[in-house]
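A single protein chain has been removed from this complex, and every other one stays in its place.
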Amino acid sequence: MPSKINANNVKTWQVRDRNGQLFRWALWMGAAILFYISWMRISDQTTWYFFFDAPRIAADIGGRAFPPRWEYIFSLGKPIWDTFNIATLGTIIALTIAVPVAFLAARNTSPKLPLHPIIVRLIPRFIHNFVKKVTGQDMVSVGIVRPLALLVIVSTRSINSLIWALLLVSIVGPGVFAGLLAISIRSIGFCAKLLYEAIEEIDEHQVEAVKATGASGWQVMVYGIVPQILPAFAGIAVFRWDINIRESTVLGLVGAGGIGLQLQGSLNILAWPQVSLILGVILIAVIIGEFISAKVRAAII
Amino acid sequence: MSAQLEDFVGKPWRKPHFITNPFWRWSLIVITVVYLILAIGSLEVSWQRVYLGLERGWRFIVGFSQPDFESRWSDIYDGMVESVIITITSTVVGIAISIPIALGAASNIAPMPVYLLCRGIISVSRALNEIIVAILLVAIFGFGPLAGFLTLSFATIGFLAKLLAEDIEDMNKSQAEAVRSTGASWLQWVNFGVQPQVMPRLIGLSIYRLDINFRESAVLGLVGAGGIGATLNTAFDRYEFDTVAAILIMIIATVMVLEFLSGYIRARVQ
Partner (left out) sequence: MLKLEKLTKVYKTGDKALSDVDLEVPKGQVIALIGPSGAGKSTLIRCVNRLVTPTSGKAILDGVDITSLGAGGLRRERRRMGMIFQEYALVERLSVMENVLSGRLGYVGFWRSFLRKFPQSDVDEAYRLLDRVGLLHMADKRADELSGGQRQRVGIARALIQNPAVLLVDEPTASLDPKTSRQIMRLICELCEERGLAAIINIHDVNLAMMFVQRVVGLETGRIIFDGTPKQLTPDVLTSIYGEEDWEATIETVDDDDEEGET
């Protein structure tokens, strides 16, 4: 029981003992200093005159933006169609790739292909030691499939779709195709991660039972594993589709097609009535997307 | 052999369809096929352009084998530091604002008008894409990290307050009631009855959001809101794929460290 003796020689109760309290205090202090330093850097780079002038500028822009230029909506038909296609086709492509990647990444389904002895000898000693230290296993028995699948997941997931779009625009040229690829690639890692976590959580007894009937590996997959992860799969698909609708609306800012292209164009010529209309359309699209995905998810569960 | 069994034996068995009504089933299939044909048909892919771009794609991949950290090191360094700074400040401020809003958006704690107001704020924050918010804030506050900081603080509210409010709504009522029955004031009640129950989740979500904010801060620079994104954009414009690779490697490494950290801390507190 943490307690201390106070001046009157009476034991008083405390929540934590002295070291614990010191540690917490230091933690908070460190965090506060870090925040202060960070804040000062932002402050240094800010012209505070503009900051205090902001309400006036905001009011000015707001005044210019309203009323929206309604008739502009007729030129938004194709961009909206493109945006929807980028999100939907992108989700479909991502899922077709994410499913095998997830099966290769999940501990219980990943094939345990050992490294070829010759390759093992080519790997530097310190990597061997590192792997052994981290996993507690020999490099040979760790296998290569799972780490590779995890690498695909991490690298596609850590990079924002706008950055992917930037890259793909410079590779395949501006347009819807670049946006589609960007959304697809970004979604692979996201979907595969959630999916492989679902695969790792399945009930192994059901799999064991199918195995015990003399089923082949693929049959065990179709009868024992797939039915168990199907609800998770459907949930992930609509969840990601919803996110992709949001993301595909801004891809045009870097030239990757969709309604963001019109947004960028309107911003460049300071056509605020068009900007406000486009933002309104994007907002409605996002809300519809969220509504549909919520409905579908509720229907699945 | 029972009479009922005779009705079954000899008849083929088929798995019942997921959608039992054949009309809806077939309409759905037809609609899907037609949509896919139209959507794929409206894709305009210039294969010639793709072919020309493959060389750049290859240079990008090769760039990863020889990332160039040096030639633009000061730009990369400044950009990374700015991204980190935006991440830290916006997460702290975002959490600080999220907590009262989450309390207000929990239907079991807040009175109706407060509830609606807080839920309204959350919905607006969630519906607006970070990039779009950043564009507007850059237009209003000018270029620089301040716009990025404000954008991510605002986005943090929609994320954290929503999940925290849901957690408060799910909490164990009897524990909170027990504290209230001691005659505690509202603040004491929140401190002793509510806070201990949601604290692990709050810590977990905060660290998760730190992770997300860093990823987002990496793209804010594309629209002038500060951070590594501006450096990245420049590198892309100049086709300096080895610098691009260096920046992306740093982003991925930071994200992985943050993810590992968040997993570790969440495992510790939960």
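Here the chain labels run A and B in written order, and each chain numbers its own residues starting at 1.
In this text, a contact is a pair of C-beta atoms (placed from the backbone, for glycine too) under 8 Å apart; a residue touches a chain by one contact, two chains touch by 3 or more.
Note that this is a predicted model, so its numbers are computed, not measured.
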Touching the absent chain when the full complex is considered, from A:Ala26, A:Met40, A:Ala59 or A:Leu230: A:Leu230
From B:Gly10, B:Pro111 or B:Gly183, residue that would touch the chain that is not displayed: B:Gly10
From A:Leu34, A:Ile61, A:Ile93 or A:Ala215, residue that would touch the chain that is not displayed: A:Ala215
For subunit A, the residues touching the chain missing from this view: 203, 205-206, 208-216, 218-219, 222-224, 227-228, 230-231
Touching residues (missing chain, whole complex) on subunit B: 1-2, 4-5, 8-16
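One rule holds for everything that comes next: only the chains that are shown with their structure count from here on.
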Computed distance of Cα centres, subunit B from subunit A, in Å: 6
Subunit A to subunit B touching residues, read off their complex: 31, 34-35, 38-39, 41-42, 45-47, 50-51, 54, 57-58, 61, 81-82, 85, 88-89, 154-155, 158-160, 162-163, 166-167, 170-173, 175-177, 180, 246-247, 249-250, 253-254, 263, 267, 279, 282-283, 286-287, 290
Contact footprint of subunit A on subunit B as seen in their complex: 39-40, 42-46, 49-50, 53-54, 56-57, 60, 81-82, 84-86, 88-89, 92, 127-129, 131-132, 135, 139-142, 144-146, 149, 215-216, 218-219, 222-223, 226, 229, 232-233, 236, 239, 244, 248, 251-252, 255-256
